[in-house]
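Removed: one protein chain of the complex. Kept in place: all other protein chains.
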Amino acid sequence: MLHHKTVVGLRKVGLGSVGGLGPWSGRVSHPFPAPTHPEWPRTVNHQLPSIATKRLHQMRASRAMAAALVGVVALAGMLMSSAGNASASSCSGPLTNGEIRVVLVVDSSDLGGGASATCLVVPAGTTGSQLLARRGSELGTGSPRYGSSGLLCAIDGRPATGCGDKSSSGFGYWAYFFEAGGNWNYGNSNPFTKRLADGAIEGWRFVVGGCGCGQDPTPRIGPSLSLFPALSPALAPAPELPSLPASGSATGTPSGASTGGTTASTALSGGDVTIDPITGATSGVLTSATSAVEPVVVGDVALAASSSTHSTAGRWIGIAAVFGLIAVMAGGAWVQTRRSR
Amino acid sequence: MGADAQVSMTAPRLLHPGAWWLWAVALAACALRTTNPVLLCLIVAVAGWVVVSRRADVPWSRSFASFLRLGMIVIIVRLVFQILFGVRVPGTTLFTIPEVTLPGWAAGVSLGGPVTVESLMAALYQGLRLAAVLACFGAATSLCSPYRMLRALPTVLYEAGVAVTIAFTFAPQAIVSSRQVREARRLRGRSDRGVRAWTASALPVLEGALDRAVALAASMDSRGYGRRGSSSASVRRRSIGLVLLGLVAIAVGSYGLLDPGAPALFRIPALALGAVALLGALVAGGKSSTRTRYRPDPWVAPEWIVSLAGFVAFGSFVIVGRLGDALSPSTNPLEVPAVPFVAVVGLLVGTLPAWFAPHPPTLASTAAPLVVAA
Partner (left out) sequence: MIRFEHVTITYPEATSPTLFDVSFEVPEGELCLVVGVTGSGKSTLLRAVNGLVPRFSGGVLSGSVVIDGRTTSDVAPRDLADVVGVVGQDPAAGFVTDYVEDELAYAMENLGVAPDVMRRRVEDILDLLGLHELRNRPLASLSGGQQQRVAIGSVLTAGPRVLVLDEPTSALDPAAAEEVLAALTRLVHDLGITVLIAEHRLERVVQYADRIVMVPGDGRPVVVGTPAEVFGESVVAPPVVELGRLAGWSPLPLSVRDARRVAGPLRDQLASVGTEVFSRAVRSLGDVVATTDSLQASYGPITALRGVDLEFRAGEVVALMGRNGAGKSTLLNHLVGLREPAAGAVQVMGSVPHRLSARDVVRVAGLVPQDSGVLLYHDTVAAECSASDRDAGLVHGTTRTVLDRIVPGVDASMHPRDLSEGQRLGLALSIVLASEPPLLLLDEPTRGLDYGAKQRLVEVLAQLAADGHAVVIATHDVEVVAAVADRCIVLAEGEVVADGPARDVVVHSPVFAPQVAKVLAPLALLTVHEVELALAAASDSSYS
């Protein structure tokens, strides 16, 4: 059902996105999952068990359809070309003037991907959508795909087809969140216009059977400040702070909390970081990607890219043929009109 | 009367209005299912070709061009809105217009900012789709006069008298009226081109069209349109109720068909319910109606061909839609739209009316008295 494109749905989404104030109004705080990581990696990857996914589906199946609201929420963007070629400082390295550090959480567990958090250094004034595009290029997962209305269709090539489609259980779409007060907040702003501040945490989660409202589930990685890696020793404000694994995020220490099927708990004490094994109702597995970037769906993206390039020539031929046909018709019509006069 | 059923395939006559409308609505439904610019252009071309081939010498038959012009305006307006207020879709920036920072409560709205090729193409596709739908509607009004459609309506709708008349004739009347206003403007020495001419003549055109529609309704009424006949009030109420139910059910059903997310109940079952209710109303209304037909429009082979041609085109779009994404090419990343072969063939079937519909009677053929086989 997800693959089927809905013209009507698209249009609704489009209208909502142009005019909409309402769509960003749903704002619900969620319990605070606090995954952390032993080594302050740049990317954290969660893999979710499929049973849990199924349950989530059922939970959301009954949610009312609020078509127009969805799209706007899921509006997303790519990195603008101007922002794209900014030199990438390391997230743990020094910031040059006009740079900010932000974390982007992307959760595509429901599509068979994982949940990841990526820290990025970007120019000040970068928008939410630019950040998303920047992440794609850094991870090599390709640019996000957008619908004609500006609705975000796919991140990392997931889902492969469709865009904000509605099924009988609700909408399948990328929901947009941001961190405020240590909680995920349902996107109350437009990713195309929202300017990020230093230390911002942005989240995207693919929701299946969602309502397009603030009740839709949050990313499975919580918006903890601990997602930011520690600054490199040379920059560390206080020499007594631990070096690499230690974090500048000693402030706002979150306590472990649990949601849905996954729990990751963290205990930060002083400079030491330990990771508790996963606990929780379901036997969730936290796969931690320790260090570098781990592209989630490189294969798919590459496939899509190649399929779109190799048929381009054929498409042009088809287009030329159809427009030739149209030209013949127009010519014929013109001749007929002249004759009848 | 019997002789009327034996209509020659080739003799000049007017096709049943229902056939033209079915064909046009089917084409419009095709247009609504796609944002593929190639297919949309082809739809417009198909509609135009059939119009040019089979329109009659009546005032409305020139309205197709006006609908095309209206379509162009829709596209332009859509593009302008995209540039000014559109969502700032990322991509290749063409130019940047000054951005206005809006207060927090309007966080979702963007005003100004970088304008990208991707966003413009998306807007163009959408505008093109609306323009194609307008062209299909224009084709229907050019090919079959609203008068004939009015006469073909079931008797039960007569109760709505004036409203129905105005609804059906307003657009064509506006076209006739706009021609008049344009001429008058020229006589006054005003330019008849340009945006200002358009905006300044909008009000007189609409006013003129409304006046004409009301005058028409008055004329129809004084000539017995909507007479009650012998039916009792309760019979009439029942048939009106059935009509309303049928129309609502069909509206819900059509919406459901266009929206794959709709519950199954709102699709075929709703359509079926609507059809049954309308049939019931027709039967009930038909019994009480005293109306007769002078020369009933026959529904014979050409009518079947025209309406089926529309359905084949629509069917091809449904199939293509099931098979893949060719009906809605991605604009972000921008890709060359695919040309689905099946849809093209389906649309070409849609041009069959240009050959198989009978020619309308022309001035040349009617100037000499016709021998009417009665």
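Note that the chains take the letters A and B in the order they are written out, and that residue 1 is the start of every chain.
Following the convention adopted for this analysis, a residue touches a chain if its C-beta (ideal position, glycine included) is under 8 Å from a C-beta of that chain, and two chains touch if they have at least 3 such contacts.
Just so it is clear, the structure is predicted and the values come from calculations on it, not from any experiment.
Undergrad: Using the definition of touch stated at the top, determine which of B:Ala24, B:Val115, B:Leu130 or B:Ala217 touches the missing chain.
TA: Residue touching the chain left out of view: B:Ala217.
Undergrad: Which of these touches the unseen chain: B:Trp20, B:Tyr225, B:Phe266 or B:Phe317?
TA: B:Tyr225
Undergrad: Of the listed residues B:Ala56, B:Ala249 or B:Leu352, which contacts the missing chain in the full complex?
TA: Residue touching the chain left out of view: B:Ala56.
Undergrad: Write the list of chain B residues that the hidden chain touches.
TA: Spelled out for chain B, the touching residues are 1, 56-59, 145, 147-148, 150-151, 161-162, 180-181, 183-192, 203-204, 207, 212, 214-229, 289-295, 361-364, 366-367, 369-370, 374.
FYI, only the chains that are shown with their structure count from here on.
Undergrad: State the interface residues of chain A toward chain B in the complex, per the touch definition above.
TA: Residues of chain A touching chain B: 1, 4-11, 14, 17-21, 23-24, 65, 67, 72, 75, 77-82, 127, 129-130, 133, 143, 145-150, 153, 161, 165-168, 188-190, 192-194, 308, 311-312, 315-316, 318-319, 321-323, 325-326, 329-330, 332-333, 336-337.
Undergrad: In the complex, go through chain B and note every residue touching chain A.
TA: Answer in residue numbers: 32-35, 38-39, 41-42, 45-46, 48-49, 52-53, 81, 85-93, 105-110, 113-114, 118-119, 121-123, 125-126, 255, 258-261, 263-264, 321-322, 324-325, 327-328, 330-333, 335-339, 341, 344, 348, 351.
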